[in-house]
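In this view, the complex is presented without one of its protein chains, the others remaining in place.
In this document, chain identifiers A, B and C correspond to the written order of the chains, with residue numbering beginning at 1 in each.
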Amino acid sequence: MADNNAPALIGTSGDSLREAFGKALTALAADFPKLVVLDADVAGGTGVHHFRKAHPERLIQFGIAEQNMVAAAGGLAAVGMLPVVTGFACFLERAYEQARLSIGYARRNAKIVASHPGLDVGPDGGSAQALEDIAAFRAIPGMTVISPADPVETALATRAILEFDGPVYMRTGRSPARRLFGDDHVFEIGKGQIVRHGCDVTLVACGVEVARALDAAELLAEGGIEARVVNMPTIKPIDADLLERCARETGAIVTAEDHNIYGGLGSAVAEAVGKRLPCPIEFVGLNDTFGTSGEPDELAEHFQITAPYIAAAARRAIERRKALQ
Amino acid sequence: MADNNAPALIGTSGDSLREAFGKALTALAADFPKLVVLDADVAGGTGVHHFRKAHPERLIQFGIAEQNMVAAAGGLAAVGMLPVVTGFACFLERAYEQARLSIGYARRNAKIVASHPGLDVGPDGGSAQALEDIAAFRAIPGMTVISPADPVETALATRAILEFDGPVYMRTGRSPARRLFGDDHVFEIGKGQIVRHGCDVTLVACGVEVARALDAAELLAEGGIEARVVNMPTIKPIDADLLERCARETGAIVTAEDHNIYGGLGSAVAEAVGKRLPCPIEFVGLNDTFGTSGEPDELAEHFQITAPYIAAAARRAIERRKALQ
Amino acid sequence: MSIAAKLIDRNDAAPSFATGPDIEAQIADAARFTRRHAIAAIYRATSGHPGGALSCAEILACLFGAEMNFWPASVNDPYRDRFVLSKGHACPALYAIGAYHQFCSKQEALGLRKLGSPFQGHPHVRDLPWVETSTGSLGQGFSVAVGMALGMKMQRMRARAYVLLGDGELQEGEVWEAAMCAAHHKLDNLCAIVDYNKMQSDATNEAIMRLEPLADKWRAFGWTVFEVDGHNIAEILSTLHLAASTRERPSVLIAHTLKGKGVPFMEGSPAWHGSVKLTRQQAADALTALGASPEDIKDLIDG
Partner (left out) sequence: MSIAAKLIDRNDAAPSFATGPDIEAQIADAARFTRRHAIAAIYRATSGHPGGALSCAEILACLFGAEMNFWPASVNDPYRDRFVLSKGHACPALYAIGAYHQFCSKQEALGLRKLGSPFQGHPHVRDLPWVETSTGSLGQGFSVAVGMALGMKMQRMRARAYVLLGDGELQEGEVWEAAMCAAHHKLDNLCAIVDYNKMQSDATNEAIMRLEPLADKWRAFGWTVFEVDGHNIAEILSTLHLAASTRERPSVLIAHTLKGKGVPFMEGSPAWHGSVKLTRQQAADALTALGASPEDIKDLIDG
């Protein structure tokens, strides 16, 4: 008989974005005395267990009741607290209208931070893989939407959203994430960054897809194509100036996101480019289908959002640019 | 003392899209024996009072509980009924995750029909004016999204969605709508239509904005600009072939919708054009702000989605096209 | 600042309401004003929900006229009591009681639902800070009030949160999430009042979605329950007082009311429950029934 072994909790170790978020939040507690964290019985999965351990009196438990939690965050903000709502992306969607009215419309200084977005959720399967959250939250007037790319950026973004005055929706991630940025990395809400130079095509990505876009750029380089890679952690407000510059300098864009191709980053880029300086765009993401169970990397391959598919999209975009010239 | 006068119910008379929907649904009941209509205590406002009067036994009352209503529609469909969920757009958003899982993911043959979208809601004010519903529902994989333009088209679309096998979200409208189409009008899911010819610019609109786009075309014609007007009642799947043709033939596009400029029709058009044949696009809609109280036409003017603003956007789009040439 | 200290401030700021010997008469006057003003505003707006505004006049008048430490000078005071109108569609009554207590101008509050007016068809906190939060979507205001009560407790503020719910509103699951949460967190600084007028938009609760046994529901969710006549000022006041001394549990007043109260042709008539348009004659008749003089009626309707 096992000696009451503790189970290995899945993914709470490693440098996942949710862990980076949970640790950053814990470290920031001292700087933000009004900060409180709201949980709906998933603290073990959102990274918030770190915060609970360090500051149990500042973790408010709402039970499995996301609607009440999100609207109550509006009330907490109204009386001067700085509430950070945490949960799984998919289940926070059930408080969509609460986020709209009691946070967005009331313009509360409350933050919603969602773990478990996209295929990155893995084996829990299609029901739990939120592929529409960025689109939904982006459409709420005045809602800032952020999806950082690695643990370093997640920690910086966590501080930035606490310093920012207004409603924010931020995605973290479930699976261990590759570290992309050094300690000197800078994160500013509303700013994208060129993380690899190139002038043949621009790959614009957010979240886990930034690492894949960088890999795609390597693949393209082997074929003599110099791809620029833009890390776009703020999906709203989108960095339209940077996108315009990329459209001008490379004339072809590929977007990559762990999200439906409709309504998310790709859509934000298409809007900005359509408005500023049109150019051919290819969209890498879920092709309007739900996910399924599997490991995140397998799923990314299966649903064609890995580096080779981004590279193929880049080649198509370049062809299209040439055809227009 | 008044002789127990009945109050004049607001907007339940006239040719509003909700009334057209309610009447069409009532007439279709005989053709669709499994049809049932779900209400959450707003039947007087959604047009469904007609159906209730004619077929009380086929109106299922859920009380003010949208989450349960939407998920239960999935259950009704599962046992062979043809459920049509009705409600105000804004309050149906609170069942967003239910629509995602129990209708979208389970791929149920259930329809969601939302009245009271956008500024067209009028005096109830910003809290009730759904400006993000198209974006949110469009992002759900496999969800068809429709927004008809006039009473004739609404009636045709009502039949079409009942004949179509799969999840649908359809917007109607609250205020009296101008009749645009004749009795020979054709509605097909997934197809847009050129409702006015022209080759200088294309105005793509849905819902109440189609009438305004037609007015804008008149204004433009006075200045010698021949605008093509496209009625785009299906926002998803978008008619990309038609948009590509318009991009080719007019080289400049304006989208117009009673919705946030982010994520809705404009976004769907920008995606399609970015993917097929890029051209300058201007977006007419709510500029990422919530609405407020007022009469629909006043509000449209205040938030700059009326004909003169569409016309101005068209001129900008044409200038941009010329600058590119 | 202690609550006692605040009470004194209050007496300074609004001596006419809080120090009179006959507080009940003052409140009755406020309730009468509220009904007339709400009817006039709805008439002028050509839309709005009269039934649920009329049913809660005494409740609002008791809260604003005596129970709450909340008055115009304290709108920015973090230690003020909070009131949330969760049944936001009844805002003509909220605007009226606010006007009566000088949170806003009486005349401006008649600009209900008009473009440019901050008196929207549902309360919006960015237009009118004293409404505390934006409501209109049933269920949410209650959760917001729970968040306020939680936040005030965490900050050791002794202020209280009050929230008024409709009975139809109780069909929203969010209400029961919030109820369970408030009991779990022992929010004895939270007081909910249910405007139990037995009607909702389309018909009676009984016809739409049965709520009874209602007191049992609240008790089973861990609340201290009081039932009151929602038009009896003395009973409301004393029960609010009792509720305020309940420890470790939130309390709810189930206030039995009459939808459309005060306007005979609206009382109990389902047609007047939702958003309606009043004719001039209907408005005048309603105001007459509410005891307004011909002069007042002219002012309210045309002024």
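Keep in mind that, in the parts below, a contact is a pair of C-beta atoms (placed from the backbone, for glycine too) under 8 Å apart; a residue touches a chain by one contact, two chains touch by 3 or more.
Here the structure is a predicted model, which is why all the values come from computation and not from measurement.
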Q: From the listed residues B:F51, B:F88, B:Y105 or B:F137, report the one that touches the chain absent from this view.
A: B:Y105
Q.
I'm checking contacts with the chain that's been left out. Which of B:A20, B:V37, B:A65 or B:V208 qualifies?
A. B:A65
Q.
Can you tell me which of A:G22, A:P83 or A:G126 touches the chain that was removed from the display?
A. A:G126
Q | From B:G45, B:G74, B:P148 or B:G266, residue that would touch the chain that is not displayed | A | B:G74
Q.
Could you pull out which residues of chain C are in touch with the chain that's been left out?
A. 139, 171-177, 180-181, 183-184, 209-211, 213, 216-217, 219-222
Q. Residues of chain B in contact with the chain that isn't shown?
A. 36, 60-63, 65, 67-68, 70-81, 83, 97-98, 101-102, 105-107
Q. Which residues does chain A use to touch the chain missing from this display?
A. 1-10, 41-45, 61-65, 67-68, 90-91, 94, 122-128, 292-295, 298-299, 302
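Note that in this section only the chains that are shown with their structure count from here on.
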**Q.** Furthest chain, CA centroid comparison against chain B
**A.** C
Q: Identify the chain pair with more contacting C-beta pairs: B-C or A-C.
A: B-C
**Q.** CA centroid of chain A to CA centroid of chain B, Å
**A.** 29
Q | For chain B paired with chain C, centre-to-centre distance based on mean C-alpha positions, whole Å | A | 35
Q) Whole-Å distance, chain A centre to chain C centre, using C-alpha means? A) 41
Q) What are the residues of chain C that contact at least two other chains? A) 124, 134-137, 173-174
**Q.** Set of chain A residues in contact with two or more other chains
**A.** 67, 97-98, 101, 105
